[in-house]
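Now for subunit A:
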Amino acid sequence: MRDLLITGADLAGEGPADLLIRDGRLADPADAGLDAERLDAAGLIALPGLVDLHTHLREPGREDAETHDSGTRAAARGGFTAVLAMANTVPVTDTAEAASHVAALGRRAGHAEVIPVGAVTKGLNGEELAELGLMARSAARVRVFSDDGHCVTDARLMRRALEYVRAFDGVIAQHAQDPRLAGAQACCHEGDISGRLGLPGWPAAAESTIVARDVQLAELTGSRVHVCHVSTAETVDVLRWAKARGVKITAEVAPHHLLLTTDEVMGYDPTYKVNPPLRPSEHVEALREALADGIIDAVATDHAPHARHDKEHAFAEAAPGMLGLETALAVVIETMVNTDRLSWYAVARRTSVVPAEIARLSGQGRPLEPGEPANITLVDPAARAVVDRNQSASLSRNNPWHGRELPDPVVATFWAGRPTYRRD
Partner candidate 1 sequence: MSDSGPEASRVVLDADQIARACARMAHQILEANRGANGLVLLGIPTRGVHLAHRLAAAMSEVEGETIPVGSLDITLYRDDLRRNPTRVVGHTYLPVSVDDAVVVLVDDVLFSGRTVRAALDALGDIGRPRAVRLAVLVDRGHRQLPIRADHVGKNLPTAASERVSVRLEESDGVNEVTIARPAGNDEEPATVDHTAFTGEDR
Partner candidate 2 sequence: MRHLLSAADLSLPEITEILDLAEEMSTVQNRPVKKLPALRGRTVVNLFFEDSTRTRSSFEIAGKWLSADVINVSAKGSSVFKGESLRDTVLTVAAMGVDALVIRHHASGAPWQASQWIDAHVLNAGDGTHEHPTQALLDAFTLRRHFRRTDPTMIDFSGKTIAIVGDLTHSRVARSNVLLLQTLGAKVVLVAPPTLMPSGVGSWPATATSDFDDVLGACDAVMMLRVQRERMSGGYFPSAREYTVGYGLTRDRLNLLRPGTAICHPGPMNRGLEISADAADAADSLILDQVAAGVSVRMSVLYQILGGADDPASSPVREATLR
């Protein structure tokens, strides 16, 4: 492959510089030959390729909703060079074989690095530990374990999982939802709107009480806990307290929780059904503040594609979840950059560097320096567009941003030096 010289891009807010891609890695731009292909990136920002800690690829099992091919294509369009594929597929990623299979599916698709997340418990049933160690030792090198979609509610089981993964520096990513406070029917933030619409309530406390418990289990075990899709101000308070104590806890926020509020649910449109649910604006504000402060470490999409026939039910019966890969960076720019809450350097931290660290990925989230893997996302900070769900690379159409004008930042994505997406 010819060398590619990207000229004039602002390196994550550090100032304009050139980037030379050679053989999948970054090289000294001064070495660029005359035959190198050139890409004028003046006015653009170069970020290390984005890393999503929380993607549902649906393959194996629900290839009608998403495949590794369609999902990683969507990832590339969204500027991601790596996605962590959640374990709630059919079959569940709860064995070394299943994890290796997921990793192989990702390699075959080839639009982004796919790293399997292993289940914490067999079949996500919350009763017996899955083969955490074998998954960690497998070729897939699983380090993140999660029963996402289900909370590991049994405190003793959670404690054992935390202790066990310490041996290989794993992390338990917790879907914090007390099933007694917010059961399977819970689908709307408990408050004025749930009361008026007659929708089963999902109280904020059902999240923060689990997080508070897990903080103390992390402290007890000395292990790492990661909190998935933080959605409430109360959880932010707990995280702030935990971090002040030096507990090894990290947290992510989903883009939709940074912008959309419970008001969206008033039309009973299941597109806006997501778990945890959309919260009122005071929570949204607390989440933005926490992401700015670093109390929340990362943005993760919780990209959850669903076939139309799984969404077109009564609100309480529709599948929860929304698309996110293609619009995640747009929402971060809209809510955090355009409001001066995050610098581009911090955007790179929250969307690439820190998620890669949490997942212990060696080849992602690296500095844009010679010798590093050439994972680059080129961003036009000013471009805007109206989101059209029919233009998505995803196989699904549960896109809550449809019809909304948002930044349209991603110009090109390079994974290991190869362009996985380039705007026409």
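These made the cut because all candidates are chains of the complex that A comes from, given by their letters.
Basically, a residue touches a chain if its C-beta (ideal position, glycine included) is under 8 Å from a C-beta of that chain, and two chains touch if they have at least 3 such contacts; residues count from 1.
Note that the structure is predicted; figures quoted are calculated from it, not measured.
For subunit A, the touching partner in this complex, chosen from 1 or 2, is 2. Across the complex, candidate 2 is touched by residues 190-199, 201, 267-269, 308-317 of subunit A.
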